[in-house]
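All protein chains but one are shown in place.
Let's look at chain A:
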Amino acid sequence: MSSLDTKLRIVLPAILLIFFGHLTSGLVLAQQEPLVFENPEQERRFADLTEELRCLVCQNQNLADSDAPLAHDLRQEIHEMLMAGHSDDEIKGFLVDRYGDFVLYRPPVKGNTLLLWLMPGVLLVIGALTLFTAVRRRAQVPESDTAPPPSGSRPGRDS
């Protein structure tokens, strides 16, 4: 009981720190860029767009999270296009025309992204087949067969 207690005592503050650290970093960002929207709908669309567009500079961050100067410029650009009445697809198209499909965290299904899209399904099928055959084999093979018995059950085994 005490070990769980100490674990919690260490882990919980760490989680809180990460959580609130994240919140405050968002606040700092918001202060740097006072983007004004006309209605909550636009604000939601802006949040969604920057959430699923990749920052080209730090390539594992999206535009919403990145503090790179280019991400700043691109957020500004997206904001302006949004206010000018462009659709989400037009805004994404604007970025894809310049930076390629790489800016999209959800790339379109085409020839060169087919592997990316199909692989999870293929791996799932392989995994399921492996599991299925393994379980079936274990069920068929009697304990006295060539398969090694679980450790500990063999009599007279040196440890």
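Some notes on this structure:
The rule is short, and it goes like this: a residue touches a chain if its C-beta (ideal position, glycine included) is under 8 Å from a C-beta of that chain, and two chains touch if they have at least 3 such contacts; residues count from 1.
Note that contacts and distances are computed from a predicted model.
One subunit of the complex is not drawn; among "Peptide/nickel transport system permease protein", "DsbE family thiol:disulfide interchange protein", "Sugar ABC transporter ATP-binding protein" or "Amidohydrolase family protein", its UniProt record names it "DsbE family thiol:disulfide interchange protein".
The set of chain A residues touching the chain not shown comprises 56-57, 59, 69-70, 73-74, 77, 96-100, 102, 137.
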